[in-house]
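Only a single protein chain was left out; the remaining protein chains are all shown in position.
Chain naming follows the written order as A, B and C, and within any one chain the residues start at number 1.
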Amino acid sequence: MAESPSMWFMEFVTPSVIQQFAVKDLVYSGQSQYQNIEVMDTVSYGRCLVLDGKIQSCEADEFIYHEALVQPAMSIHPAPKRVFIAGGGEGATLREVLRHNTVEKVVMVDIDSEVSDICKRFLPDHHQGAFDDPRLELLHMDAKKYLADTNEKFDVAIIDLPEPIEGGPAYLLYTQNFYEMLKTKLSDDATFALQAGATVVGITEVYTAINNTLKAAFPVVFPYSADVPSFGGSWGFALASTTMDACKFSPEGIDRRIATRVKDSLRFYDGHAHQGLFFIPKHLREAIEKETKIITEDSPMFVWGI
Amino acid sequence: MAESPSMWFMEFVTPSVIQQFAVKDLVYSGQSQYQNIEVMDTVSYGRCLVLDGKIQSCEADEFIYHEALVQPAMSIHPAPKRVFIAGGGEGATLREVLRHNTVEKVVMVDIDSEVSDICKRFLPDHHQGAFDDPRLELLHMDAKKYLADTNEKFDVAIIDLPEPIEGGPAYLLYTQNFYEMLKTKLSDDATFALQAGATVVGITEVYTAINNTLKAAFPVVFPYSADVPSFGGSWGFALASTTMDACKFSPEGIDRRIATRVKDSLRFYDGHAHQGLFFIPKHLREAIEKETKIITEDSPMFVWGI
Amino acid sequence: MAESPSMWFMEFVTPSVIQQFAVKDLVYSGQSQYQNIEVMDTVSYGRCLVLDGKIQSCEADEFIYHEALVQPAMSIHPAPKRVFIAGGGEGATLREVLRHNTVEKVVMVDIDSEVSDICKRFLPDHHQGAFDDPRLELLHMDAKKYLADTNEKFDVAIIDLPEPIEGGPAYLLYTQNFYEMLKTKLSDDATFALQAGATVVGITEVYTAINNTLKAAFPVVFPYSADVPSFGGSWGFALASTTMDACKFSPEGIDRRIATRVKDSLRFYDGHAHQGLFFIPKHLREAIEKETKIITEDSPMFVWGI
Partner (left out) sequence: MAESPSMWFMEFVTPSVIQQFAVKDLVYSGQSQYQNIEVMDTVSYGRCLVLDGKIQSCEADEFIYHEALVQPAMSIHPAPKRVFIAGGGEGATLREVLRHNTVEKVVMVDIDSEVSDICKRFLPDHHQGAFDDPRLELLHMDAKKYLADTNEKFDVAIIDLPEPIEGGPAYLLYTQNFYEMLKTKLSDDATFALQAGATVVGITEVYTAINNTLKAAFPVVFPYSADVPSFGGSWGFALASTTMDACKFSPEGIDRRIATRVKDSLRFYDGHAHQGLFFIPKHLREAIEKETKIITEDSPMFVWGI
């Protein structure tokens, strides 16, 4: 009779929900200047990156998260050449951006060089060599400071950061202040996408507040959602644009752009799946409509953290 | 400092994935002729029904599961009068069916009368009085036997059963044999919906096999998926019809039908959300296309069970 | 194949050790003025009292804890008439005291009347009617204040309190200040016993500090230890006396006293078991000898608490 596995990753998804994954091997465990970093091989989800005890992405379903985060923003842009990434240490967001043959330059800013180093070494199936692409400029500094000081203008910006946690490095990048500043660094028909917290019933307050805050800064905001099992369920994203033209995309147009622009086959995303992402349920749409909170530096928002 | 809750529901979602919910109260625990029955109040998901250690539905997100299961099949049917439900002991599937003012009769067959009794008593927010509706005929017997012997014809059939488990009561209702027999009890423009297992990456084999088996019995089959957090993530369904006309529904048509037919407001489902249900990701569509297995009584399929 | 239980009590014994007990029923759950109170029926340990998420005592092995706590102090006293109990809400410490037919009066002071009420109602196998004994005077107030104000003198004192936790009600009763004051309320040949924290390797600092603090207040101190499985392993106690005569007890003498004085049969304790309690391992004796900390109100000690 098969015995139960003996090693488990345990995560408090909330103070009253735990998820546990059986672990085959703990590949790396260490503490950087900013956070605790672990890389583990799980039975169900393959190799996973864990920061401060929270699953960041797993081999088995990271394609859902990273395609959902990157491909809509890239695909509805007519010709994305210059792309900005904040965070994204695994290199998988970068990988998705670089698939588009229109891209000439990617500036990726991740504050924690150790995360990048660990991922380069231990997560080859995540980055698939993306760190070696000559179009990449990789910087290890505060993304907010970089943007404030740069003269660059970007066609697409992707914010791939851990959720806002009190005392954590990322919470200032989930504010109206940041979004306003970012907008000044975007080109006229730019798109901007970010992960925006869980869309699980009962814990959608980060999702709705982020979407509401974006609306205060951008003329067009599309909330969306995809199921990322290793995150504990349904995950939220938001797509914003500096131009109303962003509303005009069609599923067929997306499939055409993927066919002409994108290297290798996508696994999750196409014009059909695009609609599944953006046609979110009634209760989520209503919760966003009812939301009044605007996140600012003076009035920040934090997810639950143990 | 807030302490960790002390009582937890623990479920092996698979042998290598556990989910735990903090529990405030164990409302009922007992053993029927067919299964272990528990009703518990959880912190995150409210009151939950658990059969044989598996979450069946929780107060906080059962509206997603039950609207997703019932409303598409009901809404795309032009005028559903006679409805068949197999399983559905909580009464919430029944509740969703009875919302439609076209319905004249519902035959609900659940083999375990104790589950119905417990749910009537302890899950008022699930059934919301549906068991008292005069249009209901509630039978406690084998659903397969009932159908085989009946002379009734149904406009809509909903199969709301636990997943097929070896030795469990439900597995014979997930076979081509059953679907073929059921079809003979359906009217000419009937619809048929069922829950079809997890659509979580790596454990979609039940979902794809059920969809493929349905294709062997029905001219039109639509696989779909919704995120039900308390089930541990993305959950699969399938909608079949006896007529090709079922393909002609539009989001606007759904909203119109809801407006004229449906009592009280739906929380999850409308024409917009309908599209989110059916525009499933590329990898799921490909997995269904590649599937060759047809489930029969001689070649049944079982999900993992501890 | 037998399925895994679905309801579990989970306790962080330390931040890096968890114990979980399968639960059949949550009998009571509530919040008093002082603490969270739960009564649950576990599969392995029967009915358990849980305060602030920590197991206090379980039906299956409480006899070990309560006989070990009470019987040595009672049995080595030549004729215990007046007994003081601090805490002990379950009534099982009281039960053990009242077994001795020499006892004329027991003053039991538990700050939380709700704990007593809940235990009277839900833990009949713990107290076995002890609360109805006419020799009992039960007070709900601060045990320290009671002692400071009383003119009584006691032959035996038993301190049956939760471990010292920051902000908890009990920590001041684990100090030299309290022991010195208590000593003034004891008769000339009195004994004094208390639970003194885990004696598990690596977390014995409370046990050794309590024993060392007692030595600063009493002429004779005997550290001892018993295995209480539901506490997560080996548990420490200490026995002190106001007289050097306390050292003269023999196993045979204990058996004789039990035979003449004690109502009903003891399950854990006799002269033989007495020696097992007090002949503690070399590493524990050495740890106590090396200990220099004396716990005072100005320099209190706390166990780990979540």
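Operating definition for what follows: a residue touches a chain if its C-beta (ideal position, glycine included) is under 8 Å from a C-beta of that chain, and two chains touch if they have at least 3 such contacts.
Not measured: the values here are computed from a predicted model.
Peer 1: Could you run through the displayed chains and say which ones the absent chain touches?
Peer 2: A, C
Peer 1: Thinking of the whole complex, not just what is shown, which of C:121, C:153, C:267 or C:293 touches the missing chain?
Peer 2: C:267
Peer 1: Using the touch definition from the top, which of C:15, C:134 or C:167 touches the missing chain?
Peer 2: The one listed residue touching the chain not shown is C:15.
Peer 1: Based on the whole complex, identify which of C:30, C:129, C:219 or C:281 touches the chain you can't see.
Peer 2: C:281
Peer 1: In the complete complex, the non-displayed chain touches which residues of chain C?
Peer 2: Answer for chain C: residues 2, 4-5, 8, 14-22, 42-45, 60-61, 63-64, 199-203, 225-227, 229, 232-234, 266-270, 272-276, 278-283, 285 touch the chain left out.
Peer 1: Tell me which stretches of chain A touch the chain missing from the display.
Peer 2: With respect to the unshown chain, the touching residues of chain A are 1, 3-12, 20, 23-26, 29, 36, 38, 40, 50, 52-53, 305-306.
One rule holds in what follows: only the chains that are shown with their structure count from here on.
Peer 1: Between the chains shown, work out who touches whom and classify the graph as line, ring, star, complete or other.
Peer 2: line
Peer 1: Distance-wise, how many Å sit between the C-alpha centres of chain A and chain B, to the nearest whole number?
Peer 2: 32
Peer 1: Go ahead and note the Å separation of the Cα centroids belonging to chain B and chain C.
Peer 2: Here the centre of chain C sits 53 Å away from the centre of chain B.
Peer 1: Which residues belonging to chain C are in contact with no fewer than two other chains?
Peer 2: Each of 1 in chain C touches at least two other chains.
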